[in-house]
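See below for the structure under consideration.
One protein chain omitted, others in place.
For reference, chains read A, B and C in written order, and residue numbers begin at 1 within each chain.
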Amino acid sequence: MTDPKTLSPLDLETPDKTFLDANELVINMGPQHPATHGVLRVILRLDGEKVLGLECVIGYLHRGVEKIAENRTYTMFNPYVDRMDYVAAVSNGLGYCEAVEKLLSVEAPPRAQYIRVILTELNRIASHQLWLGTHALDIGAITPLFYTFRDREEILKIFEKYCGARLTTHAFRIGGLQYEAYEGFEKDVKNFVSFVRPKIDEYEELLTTNRIWLERTKGVGVISGKDCIALGVTGPVLRASGVKWDIRKAQPYANYKNFDFEIPTGENGDTYDRYLVRMVEMRQSLRIIEQAVEGIPEGPIMAKVPKVMKPPMGEVYHSIEAPKGELGYFIVSDGSTQPYRLRVRPPSFVNLQALDVMCRGQLVADVIAVIGTLDIVLGEVDR
Amino acid sequence: MHDLVQYITSYLDSDQTPGAAGNIFWALVYVLLVFVGLSIAVICMNWLERKILAHMQVRLGPMRVGPHGLLQPIADALKLLLKEDIIPAGADKIVFWIAPFIVVLAAFTVFVVVPFGPTHAITDMNIGVLFMLGVSSLAVLGIVTAGWASNSHYPLMGALRSSAQMVSYEVAMGLAVVSAIMMTSLSEQGGTLSMIGIVQSQQQQGIWFLFKFFPLGIIAFGIFAIAMVAETNRAPFDLPEAESELTAGFHTEYSGFRWSLFFLAEYSAMIAVSSIAVTLWLGGWLRPFPNLLNGPTWDLAFSLIPGLTFLFLAGMCFYNTARMPKHPLFRIQTIGLAGFGLVLGLIGLILFVPAVRVRVNDIFWFSAKVAGFMYLYIWYRGTFPRYRFDQLMKVGWKVLLPVGLTLLILTAVVGMRTELWAQMQEVLHR
Amino acid sequence: MNPVTVNPPVATPFFFYGLAAVMIIGGILVITRKNAVHSALALITTLLAQAALYLMLYAPFVAGVQIILYAGGIMVLFLFVIMLISIERQEKERPFNKQWLVGIVAAGALGGLLIFVYTTTTKGAVLFPEGRVSYVESQNTQGIAALLFDSTTGMYMFAFEIASLLLLVAIIGAVVMAKKRI
Partner (left out) sequence: MDAMLHISTLHYLVLGAALFLLGVIGVLTRRNVVIVLMSIELILNAVNLNLVAFSRYWQGIHGPSALHGQVFAIFVITDAAAEAAVGLGILIAFFRNKETVNVDEVNLLKW
């Protein structure tokens, strides 16, 4: 797990003698720790409070999602993907459905695509809100958490009204949607947009110019764009480092090319920039939602998809821009009803690799901030 | 028997505190009163903090135990007392056992010299401020030993952080205090370290030291206000118990009764440092504008405020009683809330009795000022993220210390400007 | 600045003997405990009892300084250092050195000398005339300040400045000694 080029493996055998004579202190953070966002275990090698290096130990939440896929039909596997990034279940579903659609060479009808975009972007806002709340909580500001959860509730209500579930929605079907948008869906979404816009200002009011917040986040966990690309880091983390890479623009899927939105980028690649990027992303998502709601076409919501799906032999890789970064599905089909192999490229897992680079030379308290800013979900890291 | 009665009643006419008057009976009564009052204040703080914080965070806070969660602190206390008291296997048992008591002792002993009024204090010490600073600095011993005795990494780190933090902020705190003490020397009876003397000196100079030598007084107060938050390990300086980093800092391994002692100590320490701030800068027990709005009419008007405050609180209770859902399930709660309002109203009415009114006025204003600080603490907690350790040290040593030193010199120069001016004239004329 | 004569407090002997006992027991614990933290805690107890004795001697300012500096400052430093260095090894080792017998004998001899001096009268006169502990309340803090800083009575001003210089030297010395990399 440790990259030998950058870090010699941690010596966990020799016990640390004292704070003083030993230059290094090895401390174990997690898997039961309030700030590791789940069951992440981080082994820190410290000099006093300075981090010399760290190693992530993962797998405490491993459920073998990819293996399960090999024993399920394409349709049956669909709900499983919701359980990976449970914070952004809709995005996961979108990625999977589109990947299978690509394999089947079908395309969802326009109306389905529009509703998909609305739900996915709503989900992106929900995910970012949850991130903001927990991240601020890690840095010690307890109030934003309650604000974001209050507003996230509105999104979850829309999900619940649409498909009956709040968290693991299973909103999409291969080839389109199972449910037609309910009566008043558009009105709800419009209401939500006008409701949440001032709320985002409210979060920013609490944090953006807060001196302590600035001191805690500026210059913390800096990572350059080059390093990001080398490590495969994607999503807001990459964009905050100044690389303008968003799959919605770079390889448009699901109708995104019809919408007018901007990709925010940062300059310094520090925690504060990542915060700003995500805040702007929320606003951009609102913009997309507004356009999508205005332009929902009438028409069918399901493409013609066979009842028993037997995709032709072959393989397909399809990636989407999930809230946390590039979420890719690589599916190998042997022509049967079940995938021969399904591999997920989860953004959290890849982004977590950057933790070591970002934390070197920082203090213990910064590790917390950096874990928060990476926005990992352990369900997705461990799968 | 008659002597005893005389001994007891002699204090009531005294213009000194029982300790200074050598009246042991009343001193003990005051010790008891302060102890009970402090415990009640901590309980109230517990409830208020949760409620205020909750309302800041768009939620309700405790609502289940009693009307509006009024009995929640009592339920919490019961839970803590009944909880198993765990001593970790590798812990140093004696030290682990003693540590919380050191902290509590330090936090409570401070109140020996807190002046709730010119005669309402356990004793008036010649070195009151010094005593307060000294004793409150003893709390760090308890914290360090607690962290060490737990024999675990996180508590030890919390303890080391905490001790470093408290020791460094004591310096800035001391400097701010000295600048206030220097201001006392401008009054007729000369400079003093006695807590009561400091308030009397403000009364005599006709100005709260907060506004003295504007803006020097306010800056000194600001330094103290920052340092006191750090000193009590509260947000945004709550690193020793930084939840997200060190789980709970030095008291990670504590549970049950011992943990509740730390809790008690934290809140009484908050009240203690707020009392120092109130005494030094906000005129202690003096009511607002004692010199501007003087005369019997104003005196009467201000002395009615305590009673009115309690009547207002009682009114709030009755209003909420009327708003309670009319459902059999809520009957007990409704009655409870009404009863609570009744008690508050009775207290309010008692406070209108002239004999009580005169005696309690001081205590009311002092408590009201301290309560303002308590609200500030909660407000900070609701608003600020947490400082990082090096930033905290930077604020302490590189900002507060130089500012405090400069302030000290400036205060001395401004305070002695007439003498300095005279000397300069002398030199020039020579 | 008027001295106020007050009556001798009633319970003085009780408090004196109580505090003396605390101090002696604390002192014994300091030199006998294996664990340095226990020693430090015993020393803190001793120091606080001594501060109380200062109060009994009508020296409140010294008592205050004792609490702030000794108990709140120096002992925290001690505890800090004890926690920095490991003490697991010391637990198992013998706490006394090889010449402990010689040390105790030497200290005993010194003690004998002191007892001899205290008990012997010089030319028939008692060393300290009985009852000369005066009960005069004075403006203690102001008095000390007058001795330290006043332009007329301040005879210790120079010594005070030297003391501050000593502290400066000590600060620099401690930093140079303890810093890992300067």
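Criterion: contacts are C-beta pairs under 8 Å (C-beta built on N, C-alpha and C of every residue); 3 or more make two chains touch, one makes a residue touch a chain.
Worth saying up front: this structure is predicted, and the values here are computed from it rather than measured.
Engineer: By the contact criterion defined above, which parts of subunit C meet the unshown chain? Give residue numbers in ascending order.
Structural biologist: 3, 12-13, 16, 20, 23-24, 27-28, 30-31, 33, 36, 39-40, 43, 46-47, 50, 53-54, 57-59, 61-62, 65-66, 69-70, 73-74, 77-78, 81-82, 84-85, 89-90, 93-100, 102-104, 106-107, 110-111, 114-115, 118, 127-128, 130-134, 136-140, 143-144, 146-148, 153, 156, 159-160, 163, 166-167, 169-171, 173-178, 180
The working rule: only the chains that are shown with their structure count from here on.
Engineer: Mind listing the chains that sit against subunit A and also against subunit C?
Structural biologist: Under the touch definition, subunit A and subunit C have B as mutual neighbours.
Engineer: Please identify which chain has its centre, taken as the mean of its CA atoms, farthest from the centre of subunit A.
Structural biologist: C
Engineer: Whole-Å distance, subunit A centre to subunit C centre, using C-alpha means?
Structural biologist: Distance between chain centres, rounded to whole Å: 63 Å.
Engineer: Between subunit B and subunit C, what distance separates the C-alpha centroids? Give it in angstrom.
Structural biologist: Averaging C-alpha atoms per chain gives centres 31 Å apart.
Engineer: Roughly how far is subunit A from subunit B, going centre to centre by Cα mean, in whole Å?
Structural biologist: Result: the chain centres lie 46 Å from each other.
Engineer: Which subunit C residues reach two or more other chains?
Structural biologist: 83
Engineer: Please output the residue numbers of subunit B that touch at least 2 other chains, ranges allowed.
Structural biologist: 160
Engineer: In the complex of these two chains, what residues of subunit C are touching subunit B?
Structural biologist: For this pair, the touching residues of subunit C are 35, 37-38, 41, 44, 60-61, 63-65, 67-68, 71-73, 75-76, 79-80, 83, 139-142.
Engineer: Which stretch or stretches of subunit B touch subunit C in the complex?
Structural biologist: Per the touch definition, subunit B meets subunit C at residues 92, 94-95, 98, 125-127, 130-131, 133-135, 137-138, 140-141, 144-145, 148-149, 156, 159-160, 163, 167, 170, 190-191, 193.
Engineer: Tell me, which parts of subunit B touch subunit A in their complex?
Structural biologist: Touch list, subunit B to subunit A: 53, 56-59, 153, 160, 235-236, 238-239, 242-245, 247, 381-391.
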